[in-house]
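Structure first, commentary second.
A single protein chain has been omitted; all remaining protein chains appear in their positions.
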Amino acid sequence: MPDAFGISRPGRVLRSLAEHYRIIQGNPLGRIGFWVVALFLVVAIFAPWLAPHDPWEMQYDSEGSFASLQPPSWQFPIGTTHLGYDLFSQLILATRTTMIIGAVSGFISIAIGANIGLVAGYYGGKVDEILMRLTDVLYGMPFLPFVIVLIALFGRKLEFVILAIVLIIWRTSARVIRAQTISIKQRQFITAARARGCSDLRIIYKHILPNVLPLLLLYAAFNIAWSIITEASASFLGFGDADTISWGGMLYELWLSGKTRVAWWWFAAPSLCIVILVTSLVFVSRAYEEIANPRLRKR
Amino acid sequence: MALLELKQVTRHFELRPALLDRLMRGRKTRVIKAVESMNLTLGNEEILGIAGESGCGKSTTCMMVAGLLAPSSGQLLYRDRDVNQLDSGELNEHRRRVQMIFQDPYESLNPRFRVSDIVAEGPRALRLWPEREISERAASMLDSVGLPYSKYWSRYPHELSGGERQRVGIASALVMEPELVVADEPLSMLDVSIRAGILDLLRNLARQRNFACIYVSHDLSILGNIADRLLVMYLGQAMEVGAVKDVIMQPRHPYTRALISAVPVPDPRAKRAAPQISGDISRPVDPPPGCRFAARCPYSDESCRETFMKLEGSSSTGHQAACHRLEAIPLEAS
Partner (left out) sequence: MTKEALLSVRGLNVEYSTTEGVVNAVSDVSFDVMKDEVFGLAGESGCGKSTLIRALLRLLSSNGRATAAAINYDGEDIGSMPEKAFRESVLWKRISLVPQSAMNSLNPVYRVGDQVIEAIRAHEAATRAEARERVAALFDVVGLQAELMNSYPHEFSGGMRQRAMIAMSLALDPGLIIMDEPTTGLDVLVQERILRRIREIRAELSSSIILITHDIAVIAEMSDRIAVMYGGRIMESANVLDLFESPYHPYTLGLKNAFPSIRAIDSQLISIPGTPPSLIGEVSGCLFEPRCPFRIAPCARDTPVTENVGEFHQVRCLRHADVETFREKSTRKSTWHS
């Protein structure tokens, strides 16, 4: 079927989105992961409307007494805290925080990592040396302590949590994308692009980037997963954002209350959410891995 | 005025051992002299074939002519202007005039680009025409190489055969309307039965669109078929040049003779003389001065190893060989 000349921008974007959807759906694990992540996403977007109660309001049970440390019931599906707060509402709103941090940190860090990897890999020489030494320095930094120190220095605000995570996480994707850039840049179609008169920047972003994309998306999913875990860990240790609730923060509150042994529901819900979401993201990334590494494909 | 002229063009690559090797084991930097003092002229609409074995420098020469590699010394003159002295604006114009066709149809097309994007990429990168016109020219170019645009416009390279991919490569070079096309072994990765078609395509397009062509190949049979003139290289040096019939049927340089007598003939009754050559080919790393073929040549003497020979010979026919022992070599019927 003849195609129109110069397909419009929106048309191209829609077409690639459709392709990505197909890629993910093509892999059984990817499919599961996709729908789970989608579910969490929906919850995160509609959180304020989905939460049945105010998460910071003391609740009373059907008999009118103070609902402290209630196990899961119809009224409170995930039970309550020792102060009578509804854990289900907390969980829902925490989902929003977690998703925001995960998505923002993940995408910013992959953007940084990809650009550094592409530039270092393509130009080589001094540029490569400088950028890679920088990456090495960051590799030497232990992840969590760094995040904690940064937050301790600048305060428990959402922006700093994101910043701290981003500053460290970009390092792995930078290394990996640089390696792939180096191998792609030696392929004949890049020489051909130079022969046709393409500038360096054009080659990097128009010719090399699309070929690095599968790997990039793989690491994007990883980065989001790592961000979520890091945020949960930092929050659990008391270094999360003070004003919003996150899953790690919920566990922190549990720890502070001293009721860890008693309130299993308080412990189970956020932990399960973390595990399920991260695992689903990894599943989604597996779908891209098959493309990034064709040898994994079935015959 | 010649379209292209190479004057004493040389290209060296340095093999620098790692820092530690240099300090601890005294390993010196070695030099690959890929191309040595090449002299070459190319007229308008001429098809010049460059023949030689691996390591002879033909690909490096290709890259220099196409402007993808700068000579280490010497002058590369395009229409009498030194390519190295061009400023960036003129360089873009030069890029448009000199284009390249690559060897591996499975590697020379960006797997993430559609055919339409591949062909249109050059004009887009250099902003030659408005977008609408670029698309039209790309479509018409695809038709000219035998790939009707309605069928091939949105395809990806992995959906195409080797021959089709190579045609896309040719289209993407010719859409720029070049004056000189450098073809680096464009047929070697294609099936035998379709090579002739691509060769014909190139020949016809060269005539219709009036461009000159430098065709590089190790396959002398193909060069005999398509080239007007033939240049033979060995380890970075030009050994012989002349009209293709002269060089193939009456080779003068000992290397050319050995090469031609080694080419198998698709005729079971044909008899071939054994090539007069000894030893194995080496790499052009730290080569001795003088003729690089001397070590394997049955006619060489001491002076061959020391003095570098330029192409010399009859300028009326243009048949020249870089050898000062020509009188000692008996003329053989080929």
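Each chain gets a letter, A and B, in the order it is written, and its residues are counted from 1.
Heads up, the rule we're going with is that contacts are C-beta pairs under 8 Å (C-beta built on N, C-alpha and C of every residue); 3 or more make two chains touch, one makes a residue touch a chain.
In this text the structure is predicted, and so the values were computed from the model without any measurement.
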| item | value |
| --- | --- |
| Full-complex contact with the absent chain, from B:Pro105, B:Gly163, B:Pro186 or B:Pro254 | B:Gly163 |
| Contact residue for the chain not shown (choose from B:Ala171, B:Ala258 or B:Cys291) | B:Ala258 |
| Contacting the left-out chain in the complete assembly, out of B:Val181, B:Val244, B:Ala294 or B:Met309 | B:Val244 |
| Hidden-chain contact residue, picked from the options B:Met1, B:Met24 or B:Val192 | B:Val192 |
| Listed residues B:Glu14, B:Asp87 or B:Asp267, member touching the removed chain | B:Asp267 |
| Touching residues on subunit B - with respect to the absent chain | 53-54, 161, 163, 191-200, 218-222, 224-225, 244-245, 248, 258-260, 262-270, 272, 274-275, 277, 280-281 |
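Definition applied: only the chains that are shown with their structure count from here on.
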| item | value |
| --- | --- |
| Separation of mean Cα positions, subunit B and subunit A [Å, integer] | 51 |
| Complex interface listing, subunit A residues touching subunit B | 2-3, 5-6, 187-189, 191-199, 202, 207, 210-211, 213 |
| Parts of subunit B lying in touch with subunit A, wherever the complex brings them together | 66-68, 92, 95-96, 99-100, 102-104, 107-113, 116, 121-122, 125-126, 131-132, 135-136, 139, 149-150, 153-154, 169, 172-173, 176 |
